[in-house]
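Only one protein chain is missing from this complex, and each of the others stays in its spot.
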Amino acid sequence: MSKPDDQPTDIKTKRPEGPIILFFLVGFAASLVLGWGIFPKLLYSQKQQPVEFSHALHNLETDGCESCHYFREDGTFAGIPKLERCMECHEEPMGESDAEAKFIEEYVYPQREVPWLVYSRQPPCVYFPHAAHVISAKMDCATCHGGIGESDHLKVYEENRITGYSRDIWGKNMIGLKKNTADRMKMDDCSECHVREHVHQGSVQTGKGGCFVCHK
Amino acid sequence: MKEAQSHSEAKRFGMVIDLDKCTGCGACMVACMSENNVPFREDESDKLLSTAWMRVFKMTNGKPFPETDICYIPRPCMHCEGHHGHSPCVSVCPATATDYDNLTGIVSQIYTRCFGCRYCMAACPYHARVFNWWDPVWPEGMERSLNPDVSVRMRGVVEKCSFCFHRYQAAMEKAHYEGEKEIEEDAYQTACTQACPAGAISFGDLNNPEHKVHQLVKPDLRHGGRPKNPEAFRLLERLGTNPKVYYLSRREWVRRAGDNYLKNEKTGGGHA
Partner (left out) sequence: MKIGRRCFLSFVIGGAAGTALTPLPWKLTDDLSIWSQNWPWTPVPEKGERSYSDTVCTLCRGGCGISVRKVDRRAVKIEGVKGHPVNDGGVCILGLSGLQLLYGPNRIKTPLKRKGKRGQGRWEAISWEDALAEIAEKLKGIREENKAHTVGCILGKRYGVTAALFERWMKAYGSANLMVEPSVEDSLEMALEAMHGVKASVGFDMENANYILSFGSGFIEGWGSPVRAFKANSIWKDNGVKTIQVEPRLSNTAAKADQWVPVKAGTESALAMGMAHVIIKESLYNPAFVDNYTSGFHGWKQRVLKDYTPEKIAEITGLDASVIKKLAREFAGASHPLAICGRGQGDTPVALNEAMAVHALNALVGNINQPGGVWAVPKPSYSDWPEVELDEIAETGLQRERIDGAGSAKFPMAASLLNRFAAAVAADGEALQALFISGANPVYSLQGAKVFQAALDKIPLVVSFSSYMDETAMQADLILPNHVYLERYEDVPVTAGLTAPMIGLARPVVWPLYDTRHTGDVIISLAREIGGPVAAAFSWDSFEACLEETLDDKWEVLNEQGFWTDTGFEPPAWKDAFETASGKFEFGSEAMDLSPGYSALTAEGDRGTYPLVLIPYDSMRLANGYISDPPFVVKTVEETVLLGKSVLIEINPKTAKEFGLAEGKSAKLTTPQGEARVKVHLYEGIMPGVIALPRGLGHTAKDRFMAGKGVNFNELIGPVEDASSGLDVAWGIRANLAKA
């Protein structure tokens, strides 16, 4: 249908058409949902620890944290105890829980080390001396490890599918904001405190800490 | 910038190697390889490709039989200080993979940051840096003897002698545990120093007048660390790299071989 040349036409002003804005908004919203909602769920796999373990119970039954997490004579930290340590009490079942029974059957009898999923595991390039932090700097375990020492169960291990490290390293918060010191444990988090406390700030390149103090 | 710790002055860890005692046996090389997870290949005769942090070179006085004389010279990384911590390699690294530490004098190499541009290898006048052209392969079973205190490298990164700083870390860890602020001279010794069967290598704090290395060479801090002991010398002294490895020899020709002297130039001259 052609319009007469001399009749004013209903010319639409040159502004973005509805569907364009709509599509923009749809794309925008969809990516926000994807980025904030779906991505975190996809990125982290939820894993269970191989054995259900209660720190709270064991705190009562032993001489405290140092019974299993102790310093050796050469100053190194024993970290997570080996099966040998558990067997000092658990050679035979001590209680009636299923978790303990499973532990004894699957690990004690076949003498297999428990493959614990370590929340605070750092990459192999990192060197962390507990003695410097716990003894010299007198830091509290919870400062970096959070409240795990009093928990009655081990929380879910959220493993980053790309890097293989725990969500505890980057932090629960997706943009890395932290409310407590224990929320994040990447290099900048360590460095924050090191700069503040003047720990070996001798680097010529950065003016901050010498690399080899924390790396190997 | 220099920041002295409140309880100690900055240290300068260095090494003194007595070339008259050095037997050229190569124990330092293997001690280093064993301690630092250095890889090995089937054919190591091309020394430009062979990975070795500590390498023993052989020099000769150039005279014909029977006046010939040879001298072995072990060469680790010199941990050059340059002027105020500007080692040649540190100055050129685009990835901040290598860094000079003012508090210990150690030039560190962190493999995770290195992307293998090899600019540092070009900058180093001592050829102390090696590049991993290939992935290291440990024959079946031999990875059991790898040292967990030292990173295992992949291909594409540069590596070099670290003055065994993992042993510094371990010594400091023990000191923290015992409530000490300082480490003793014998608490931190490099693998090569410890192994040398002739006792030719000494390691310690050059700034500390009680340490053996200081007493052996008497470094002159007002002249770029030049040794006051006339029998001591450093390689390529006049380049101004201010290296921390000193050599001792009673033989003039050996000292002369430490730098590119013209026929009429006297040994030990020049400025840093």
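Just so it is clear, A and B label the chains in written order, and each chain counts residues from 1 on its own.
As a convention for this text, contacts are C-beta pairs under 8 Å (C-beta built on N, C-alpha and C of every residue); 3 or more make two chains touch, one makes a residue touch a chain.
Note that the coordinates shown come from a computational prediction; the quantities given were computed from them, not determined experimentally.
**Student:** Considering the complete complex, which visible chains touch the unshown chain?
**Tutor:** A, B
**Student:** Touch as defined at the start, partner being the missing chain; which of A:D74, A:E88 or A:E105 qualifies?
**Tutor:** Result: among the candidates, A:D74 touches the missing chain.
**Student:** For a quick check of understanding: of B:A123, B:L146, B:A187 or B:L236, which residue touches the chain that isn't displayed?
**Tutor:** B:L146
**Student:** Suppose we count only contacts with the excluded chain; which residues of chain A make the list?
**Tutor:** The missing chain touches chain A at positions 16-32, 34-36, 39, 43, 72, 74, 76, 78-79, 123-125, 160, 162-165, 170, 174-176.
**Student:** For chain B, which residues reach the chain that was dropped from this view?
**Tutor:** Where chain B meets the chain not shown: residues 18, 20-21, 23-27, 29-31, 33-35, 37, 40, 42-47, 50, 52, 56, 58, 60, 63-66, 68-72, 112, 135-136, 138-148, 152-154, 191, 194-200.
We take it that only the chains that are shown with their structure count from here on.
**Student:** Could you tell me the distance, in whole angstrom, between the mean C-alpha positions of chain A and chain B?
**Tutor:** Those two chain centres are 38 Å apart.
**Student:** Which positions of chain B touch chain A when the two form their complex?
**Tutor:** 1-3, 5, 10, 84-86, 90, 93, 96, 99-104, 106, 108, 110-112, 149-152, 162, 165-166, 168-170, 172-179
**Student:** Given the complex with chain B, which residues does chain A contribute to the contact?
**Tutor:** Per the touch definition, chain A meets chain B at residues 71, 74-76, 123-125, 127, 129, 131-132, 135-136, 198, 200-207, 210-213, 215-216.
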